[in-house]
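My questions all concern the structure below.
Removed: one protein chain of the complex. Kept in place: all other protein chains.
Note that the chains take the letters A, B and C in the order they are written out, and that residue 1 is the start of every chain.
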Amino acid sequence: MIKNQFSIFESELNVRPDDIDMFNHVHNSKYLDYVLAARYEQMDKYYGMSWESFAEMGYGWVVTKVTISFKRALLMGDVMLIRTGIIEMNEKGCTAQFEIINKKTGKLASDGLFDYAMIDLSTKKACKVTEEMIKKYSI
Amino acid sequence: MIKNQFSIFESELNVRPDDIDMFNHVHNSKYLDYVLAARYEQMDKYYGMSWESFAEMGYGWVVTKVTISFKRALLMGDVMLIRTGIIEMNEKGCTAQFEIINKKTGKLASDGLFDYAMIDLSTKKACKVTEEMIKKYSI
Amino acid sequence: MIKNQFSIFESELNVRPDDIDMFNHVHNSKYLDYVLAARYEQMDKYYGMSWESFAEMGYGWVVTKVTISFKRALLMGDVMLIRTGIIEMNEKGCTAQFEIINKKTGKLASDGLFDYAMIDLSTKKACKVTEEMIKKYSI
Partner (left out) sequence: MIKNQFSIFESELNVRPDDIDMFNHVHNSKYLDYVLAARYEQMDKYYGMSWESFAEMGYGWVVTKVTISFKRALLMGDVMLIRTGIIEMNEKGCTAQFEIINKKTGKLASDGLFDYAMIDLSTKKACKVTEEMIKKYSI
């Protein structure tokens, strides 16, 4: 279950046919891409500081750790709701939790945690998250 | 330009962040996946004989040839309109044309042709498209 | 560091150009695919009971949980060594640890754990791992 430290936001996404693997369900690694797609949308839509805003300032967000559980398979044609929320954010980065819900059944397909660090796009090295960024994302 | 032999249908799709490659634009092979996603949606929505209907009868559609031109790069965050239409269909398969339009600019990102054959899902061999199927798809 | 409960096996794999993302390094979700590729090879080569042997008996292995840390980015052209080993296996499934080493530098790129369950390919439901399978994989 999602711990409500900060706001939880929701994105809707369709399974794309090329996401399907030899088991005729969504391939496990694609769930990481779904969470990225949801965060990308939510950064722009809800936090008022989009992926592109960071890029223009010379920053990017990279994943440093993922813990993900696969509960129920998503299938061809399925629509999912991806709920994510920050549970911790400081100058070193942030941790976001997520849940992927099968829209048709309302059941949990996958959940877990992503740790992110911010990098300088020119050096590709980790750099400090500023107070202003932390404030914008602590909603 | 799309030749109007049969109906042209349109699907809307978002670039997904994992589609972006080392050039910071959508990776070339992903455009094939976009066309598949559009055809999948349109089979269900417009032709009244979905991918799943074929699967239930033991059939699947596989690509036998693709000709694709890349005109203008799609970027992170872009939304596209994918227009496809059958230009020929017979017992051996069908040929569909497509155009991918960048929704924001209205400009052509990519166009081309896909040849498809129908296979028997148990043998994985090509098999004859029936008159009924041809009729349903000749709209 | 890898805990030596059972044998550790090593596979070598090249980064494929399509694995590269907007940061000009290997996209995070691809590391899961690398571990799958290594396990697939090692099942056949070292355990004497390949993915295909399981498939012929009507079984497949699916991932139920992943914990993965990203330590140092892999880049275009890099070659990696993927070391994996089972740390626990019982009738419910198994847990495998992995390390991905950058061959050129000898440094750790990523490590973590995969939990797997065995499914019946016809029902797609989890099923019991047999004594014989556990024995073959407990080396």
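Keep in mind that, in the parts below, a residue touches a chain if its C-beta (ideal position, glycine included) is under 8 Å from a C-beta of that chain, and two chains touch if they have at least 3 such contacts.
Being a predicted model, the structure only gives us computed values, none of them experimental.
Colleague: Of the residues A:8, A:49 or A:76, which one touches the chain left out of the display?
Modeller: Spelled out, the listed residue whose C-beta touches the missing chain is A:76.
Colleague: Which residue, C:22, C:36 or C:129, contacts the hidden chain when the whole complex is considered?
Modeller: C:36
Colleague: Of the residues listed, A:29, A:42, A:84 or A:110, which one is in contact with the missing chain?
Modeller: With A:29, A:42, A:84 or A:110 as choices, the missing chain is touched by A:29.
Colleague: Over the whole complex, note the residues of chain B touching the chain we left out.
Modeller: Per the touch rule, chain B residues meeting the hidden chain are 22-25, 28-30, 32-33, 36, 60, 62-70, 73, 119, 121, 124.
Colleague: For chain A, which residues touch the unseen chain?
Modeller: Counting only chain A, the missing chain is touched by 17-18, 20-22, 24, 27, 29, 76.
Colleague: On chain C, what residues meet the omitted chain?
Modeller: The list for chain C reads 14, 16-18, 33, 36-37, 40, 44, 51-52, 76-77.
The definition used in the following text is that only the chains that are shown with their structure count from here on.
Colleague: Report back the single chain whose CA centre is most distant from the CA centre of chain A.
Modeller: B
Colleague: Looking only at residue numbers at the chain A/chain B interface, is the share used by both copies over half or under half? Answer same or different.
Modeller: same
Colleague: I'd like to verify one number: the distance from the centre of chain A to the centre of chain B, where each centre is the average of its C-alpha atoms, in whole angstrom.
Modeller: Centre-to-centre distance between chain A and chain B: 29 Å.
Colleague: Multi-chain contacts only, two chains or more: what residues does chain C have there?
Modeller: 22, 24, 29
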